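Notes for the one structure printed next.
One chain of protein is taken out of this complex; the other chains stay put.
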C-alpha cells in the first residue's frame, strides 16, 4: 500500500524538526514536502538550517538523515494541496491563521498551532481521551465547505493534565482541579525561547496566555460531542492554574490538586490511572505507548529528566498520589509529560493515526 | 551598654555560617562562643573549616572575618550556659533534642532545628505575624522549671506562606490554602544536600517531611494564644501542599491558591498585603525590613534570583495576584521568600530581637 | 565643582544598563542623557524598558532608580555633542561605526564596542596595565581633526588575561600564552544572547571572533607607545586561545599556560602578581579596587560565582599557580574576571577616570 504523502509547514523551526524526527520510518506516512519561509525556499533542507557562522541549527536529539537534508525546501505560500494527502503544521499562530485554512480547503491539516483550537467546529484531540470527538470534523467540513479540515493538537501543558484527569472523570467524576506547572524550556521554542541568563538559578512565574489555554482546553477536551456530532459541550470541571518556567530542557512537571465527584481512596485513584486503557481506537496506533499513564511508587518520582522519555515520550508518568484534605474528595499528585513528544509533534501524528483508523483520513 | 553574649552551636555547618554572617556587627548581640562537634573542638574556627584537600569550607557569600576565623571552637558538650546570655542553635534535630534542653535550663535558646517546634508550650514565632505568642515562653519555663527557654524558628517553607497569609487572615479570614513550592537547594544544606547530578535539568517532586511541617506549622503560627498565655489554639485554616525542589541556589518560590473567609477583589487583596505592617513590636527591630511584603505589578515577578534579597532577604515578595475561580472567594498568587535569611538564621535573630523588645530576654 | 555631563548611547540594552548602574553616585560624572533607538525615543526610560507583555526589561542586579526611570530617552541620531562633556557608548559594533565618529568630532567617546579597537591611532586602555598609552588620543585627534576622540575598552575576555600577564611581563618577560576560556553568558548579551536550551547541561566550544580579538588585543594592550606618542608597537608575546561558553551567569574563568622570559619559581610568580600595583595614575581612581589581582591559596578557587564580585568586580582573582613542565619557563594558573564590570562598563568608566586624572578629559 502506498504511504500517505505529507507536507510539513514550518519545517525549519524547533517544532518542525520534531515532526521530522517523529515521522522518520513511519509505517504509513511519508514526508514528501518541507515548507518554510520564503527565505529558505529553494535551498536544500540542510542548507536552510545552516547559519551565517557555520552552525547547523538542528536541535532535536535524533540525527538529521542525509535524505532529509537533501530535500528541497519550498515556500509555504507555494505549497499545493494536490501534491499531498495531508499536512502537518508547525508554524506560529499568526501564520497558521492564513495558511492552514487555504490548505484545509482540500486536505486535512494537523496543527501544533493554537490558531483554531477554540473554534466551535474544531475538535481538540488527545486520542486516548476523546477520540469520540473526531466526527466533529465532518461538521467542520460541512459548515466551511472544505474537503479537508483542521485538527490542532492541544497546548502541551494541557495534554498531561487531561490524560491524567480522564480516568478520574470516567471513574469518579471530577469537579475541580488546581494545578501549578513547572514547565520545560523547550515549550518556548528558540526564537529566542528562554534566555539562559533568565533561567539559570531561577524560576519564571509567568508564561503569557498559558494558564488561559489550559483552563479552556481542559474543559473542551473532557467535554462531550452531542448525538448528531455537530456540537461539543465542554465539561463543567472548574480549572485554575499557575504556570511557571524552570531550568529543565524537556518535560513539563505539574502539581495537581483535584476534587473528585465521589469518595475514593488513594488506592482506588491509583488503580483508576493504572488500569486506564483509553479509547479503544487509540490502543494500537503506531505511536501509541504500551500504557498512557505510569503510576510510580517511589515518592521521588516522577522527575522530568528521568521519566520524560517513558514509552517513547508518549506516556504521562504520575507519582505522589495522596489525599488532599482541603478539597471535597480531594486528592493530589504530580505528573510529568513530555511536552514536545506526546504534547506536540508526536501527539499530532497520533491524531492523524487515529483519524485514519476511524476512516476520516485518506 | 554591654552587648548580650551569644553562643552558636553547630557553628561549622551551612546554617551555622549563616548565623555568623547575620550576627556580624549586630547592635546588641555579640557572638562570643562557637561550638561544634568534638572533631572541631580546640581548633580555630578557620582551621575547623579547612578540609583535607586544602579547601576552606565557608559557603555563605559574606566573607569570613579574620576575627571569627581566629576564634577557638569548643565542643557543644562542653558549652557552659553561665558564659552566655543566649544561644543560637544550628544543629540537626537529633542533636538539638539533647543539647537544647540542657542549655535552656539556664538561658534562652533560639533554634533553627525542628526538634521542639510541635511541643504545646513552645511558640513558633514570626515576629510580624505572631509576636503575641511570645508570652508562651513563660508557661514553658513554669512547666519545665527552666530559667531559659527554647524558641525554634519555623520551617523555611512555612515562613513566606505564613507572612503572606497573615494580612489576609486579619482582613478577610482564610479558610483554606493549597500550595506548591519550588524550593531552593540551600534548604537541604550540604551533607550532602542536593547532588548536582540530581537537580540539573530536573525537578525533584518530594522533600521528606516538608509538607507535613508546612501544614502543621502554618496552623500553629496563625493560631491564638489564650488569655492566660498558657495555651495556643491553632488556626482552623486547612492547608494542603506539595513541596518540590528545583535548580535554584537560594529563595523558595511558592504557588499559592487561597480561599478567603469573605468576598474580596484583587485590588483589595493586593492592598491588604501592601499595607500590612505586622505586629507593632516587630516594626523597628534591627533586622526588620522596611516592609514585610512587597507586591510587584510586573507579571514576570517575583523570581527567586531577582527578588530573594529584597530588603536584605527579610521581605517576602509577591506577584501575580489573581482571582482563582475554583475555590470559594478564591485567589492565587506567587511568592518568593529567602529561605536562609528570613526563613532561617536572620529570622531566628529577629525573634531574639523581638523577645528583647518585649522584655523576655536578658 | 560641576560634574561632567555624560550621555549614554545604547542605554536600553544590557551593556547600557550596566553603565547606568555603574555611574549611579559617581563623584564627578553625571549621566544627563540617555539615547537609544528611534523606537524608544520620546519615552521615559522606564517606559522604554517595558515590553508588550508587561515586563520591565531591567536586567542588572542594582535596582533602577526612579530618577533614571523618569529620564526621557532621545534617539542616538538626535544626540548633540554640545550638550555633553563625554559619551559612553554601549551600542553594537555596526551602529558604533557611524555614531561614535560623529560624536568624537567634538567630545570624548568611551566605548564598549569593538568597532575602532584595532585602528592604529586608537589606544585600548586597561588603566593599571597601560595607562601610558593614553597620549595616543592626541595623535588620534591630530590625524582625524577631532576635538574629541574614541577610546574603546578591550574585549571582556582579554581584560583579565592582560591584567594577570602585566606583572609577569614587567618582572620576568612573557614569550607566549595559551589560554582556554570558560565564559559567562552575560558576555553574549540578550538579543538573544545564549539560549537556555543550548547551555544547560552543556558547553559551547566556540564564540565567533572571540579568539582573534583576544590574540590581537593582548599584544596591543601589552605593547609600547613610542617616544613621540604617535605609534604603538604591539608586544611580541605569542597568544593562542580557545574560547568556550559555560552555564555561568557572570564572570569569565580562564585556564592560562604561560611561558616566561626568564626562570622563576611558583612563589616568585605568585609574589609578582600579589605585589603588583599597576600604573601609578590608576591607583586611586574612584573605580579602582584595593588591589587589581588577588591570588588565592585555596586550590578550589577562584570560582566565578564566589569570586567575580571581589573588590566590586574590579579585581582579577587568580589561583592554582603551578609550574607547567611543558613550556619553557612554563607556569599555569586559573583566573576569574568579572566580564561585565572590570571587563565592560565599569572598566570603561575607569578609563574615563584615568584620562581625567591625566588631564586628557574635560
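Note that the chains are named A, B and C in the order they appear, and that numbering of residues resets to 1 at the start of each chain.
The rule is short, and it goes like this: contacts are C-beta pairs under 8 Å (C-beta built on N, C-alpha and C of every residue); 3 or more make two chains touch, one makes a residue touch a chain.
Please read all numbers here as calculations on a predicted model, not as lab measurements.
Participant: With respect to the chain omitted from the figure, which of C:101, C:135, C:261 or C:330 is a touching residue?
Facilitator: The one listed residue touching the chain not shown is C:330.
Participant: With respect to the chain omitted from the figure, which of B:93, B:200, B:230 or B:360 is a touching residue?
Facilitator: B:200
Participant: For the chain left out of this view, which of B:68, B:186, B:270 or B:339 touches it?
Facilitator: B:186
Participant: Which positions on chain C touch the chain that was left off?
Facilitator: 176-178, 180, 182, 200-206, 208, 215, 238-240, 242, 244, 246-249, 253, 255, 257, 299-306, 319-320, 324-327, 330, 332, 334
Participant: List every residue of chain A that touches the chain not included in the displayed model.
Facilitator: Spelled out for chain A, the touching residues are 53-56, 61, 200-201, 297-300, 306.
Participant: Mind pulling the chain B residues that touch the left-out chain?
Facilitator: Residues in contact with the chain left out: 53, 59, 185-186, 190-201, 208, 247, 249.
In this text, only the chains that are shown with their structure count from here on.
Participant: Chain C and chain B are one sequence twice: same or different residues at the contact, by the over-half rule?
Facilitator: Interface between chain B and chain C is built from largely the same residues.
Participant: Just give me the whole-number Å value for how far the CA centre of chain A lies from that of chain B.
Facilitator: About 42 Å separates the centre of chain A from that of chain B.
Participant: Nearest whole angstrom, what separates the Cα centre of chain A from the Cα centre of chain C?
Facilitator: Here the centre of chain C sits 47 Å away from the centre of chain A.
Participant: Measuring centre to centre with CA averages, how many angstrom lie between chain B and chain C?
Facilitator: That gives a centre separation of 41 Å.
Participant: Name the residues of chain C that each touch 2 or more other chains.
Facilitator: Residues 53, 200-201 of chain C each touch two or more of the other chains.
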